[in-house]
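Shown next, in structure tokens, is the structure this report addresses.
Here the complex is missing a single protein chain, while all its other protein chains stay put.
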Amino acid sequence: MKAGCKIAAMAAALMILAAVVLYSGRTVTAAADGQITGTIKLDGQAPHLKPIDMSKDPSCAKTGSGGPAAGESVVVGPNGGLANVVVYISQGLTGNEPIASQPVKIEQKGCQYVPHVVAINVGQHLSVLNDDKTAHNIHPEPKPGGGNIPWNKSQMEGSPAIDVTWSTPEVAIPVKCNIHPWMHAYIAVVKGPYGVSSNAGAFKLDNVPPGTYTLTAWHETYGTQTQTVTVAAGKPATADFSFKAK
Amino acid sequence: MAGKIFAVLVVLVTLATAYCVIAHVWWMPIDISLHGPKIDQQLEETMWVAGLLFIAGQIVLAAFVFLYGGAKSRTKQIPGGAKYLVIFAFAIVGLEVLGLSVVGSKAWGAVYFEAPDPNSLHIDVQAGQFAYYFRYPGPDGTFGALHPELISEANQNYFGLDIDHDADAKDDIVTAEIAIPVNKPILLTLHSKDVGHSFDVRELRVQQDFVPGLVIPIHFTATQTGRFEIVCTQLCGLGHYNMKAYLNVLSQADYEEWLKKQAAMQ
Partner (left out) sequence: MAETTAHAAVHHAPPQGFIRKYIFSIDHKVIGIQYTTLSLVAAFIGMVLSWAMRIHLAWPNAHIPILGWLSPNGAPGGVMTPEYYLSLMTMHGTIMAFFVLTAAPMAGYGNFMLPIQVGAADMAFPRLNMASFWVTFIGFLLACATFFIPDGPPLSGWTAYAPLSAVGSVAGPGQGWGQNLWGLSIALFCVASLLGSLNFIVTTLDLRTKGMKLSRMALSTWAWFINAWVSLLAFAVLLPTCLLLVLDRLAGTSFFIPGGLVFNDQLQPHSGGSPLLFQHLFWFFGHPEVYIIILPAFGIVSHIMPTFIRKPLVGGWKVITFAEIAVGTLSFVVWGHHMFVSGMSPYMAMVFSVPTLFITIPSVIAVLVWVFSLYGANIRFDTPLLYSLGFISLFITGGIGGFFLAQPSTDSYLHATSFVVGHFHFTMGLSAIFATFAGFYYWFPKMFGRMLNEKLGKLHFWLSFIGVYCVFITMQLTGMTGAVRRYSALVDDFMVPLLPAYRFMTIAALLLGAAQLIFLYNAIWSRFKGPKAPDNPWGATTLEWDTTSPPPFDNFGGRQLIVYHGPMQYDGEKSEMQTSPAPSIAGT
């Protein structure tokens, strides 16, 4: 009698578990539909950026391919497109958006962070790799008291990737390398779909459910801009931004 | 038996050490500064004095251990007792250390007690975790004021210069390497933006700490051209081992050309 009860209880628990798994799987697939695309331009003259002298660490200087690397605080493409702008939905989300499953990668290559700016979901895995023949140090500095925990870790040549997640939305967490003071990156932690503009200034947000949203674009030097976008089912919406040079 | 083994070991260690020193197995690199030979000479004289004491001490220890290991019914003290030992220590060692103090102060004074040449080339150095940056005053010959609150590594403003409002700062040339003309007196002023660091160029025989909150001057003249490492010798944090820069000693013409190139890159 008692054994029977146990088996029944376990079977029930298993069925509930299976149902939960199946159901949660279905919601993820159901969310994939709309898309937001656009381009971001810089209005005006990009500031003069000093080239980076990496001679402090000869193993960095060696990896540089032809000429010194340029500073990255403003990167403008051939047609005035502004790169490294994070675009994300700041209002209008239901709160049930899935977390992107692929880890976001930051590589340390030639003593620079590649890419210079990444966006990532709360809870999505970030993987930091060292491709250089030298040690690097990864030091993200989120706002104190904001929920994300600062850390400071070195990564030797040949060390395994550092894998972390972030718990709270924050645009954007500055990252620096203490060993190579010129190395800087930004991690924008957001909920829901996000995009980062390419060298031509183009960005794309996938898997946006139909609805009306406030879209925010953030740049490390020029700050934030917002606009409202309405996404209809199966129809890509567009939103362009233009930042004014200082 | 144990005494004889001990004596032999001590002699072997002494000979091996003496060989390494005499054969210069590990020795100082070339000396490229005007004051350096005084330091080298002091170091070599000290090596003679200390080396002889080292050999004498170890050999006498080994000899006594070797000789007095057997069981004897009676022991004896050294003739004269402690009196001669104390006299020896005061007379011989006292004279040696007095000599080293007097001679050594000259070598030290050559670096630190003399004022820098008024015609020195003045270069400003900023150390921070974990890199050095250098600053030349530019055509106006005047350094811009420093504003720590403006320091931004992200924007490569390592010194905290206010280029928009400070005319003196506008033409300052900030570099990641230092170049100096050969045979020209150089005056460096050392600042640290965060913790203690050090400016050490072995070939220059110059080592001086950076102290946060203080501006420390140091002067020297390089006598040979070449490219030399500047390393940090004061523990400054995780990147300490990798904190360095390069000193380029150039001919006057090369130096001017280098500076022009740097100015263009600002």
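Letters A and B mark the chains in the order given here, with residues in each chain numbered from 1 onward.
Throughout what follows, contacts are C-beta pairs under 8 Å (C-beta built on N, C-alpha and C of every residue); 3 or more make two chains touch, one makes a residue touch a chain.
Keep in mind that what you see is a predicted model, and the values were worked out from it rather than measured.
Contact with the chain not shown here comes from a single listed residue; of B:L34, B:L121 or B:V195, that residue is B:V195.
Although one chain is not shown, part of subunit A still touches it, namely residues 59, 134-135, 137, 139, 141, 150, 152-160, 162, 176, 178-179.
Across the interface with the omitted chain, subunit B contributes residues 1-3, 5-6, 9-10, 13, 16-17, 20-21, 25-29, 38-39, 42-43, 46-47, 49-51, 53-54, 57-58, 60-61, 64-65, 68-78, 81-82, 85-86, 88-90, 93-94, 97-98, 100-101, 104-105, 107-108, 111-113, 128-129, 148-149, 151-154, 160, 193-196, 198, 200, 202, 205-214, 216, 229, 231-242, 244.
In the analysis below, only the chains that are shown with their structure count from here on.
Within the complex, the subunit B residues that touch subunit A are 128-132, 153-156, 158, 175-177, 237-239, 242-246, 265-266. Across the complex, subunit A meets subunit B through its residues 49-57, 68, 71, 73, 134-135, 137, 152, 154, 174, 176, 178-182, 184, 220.
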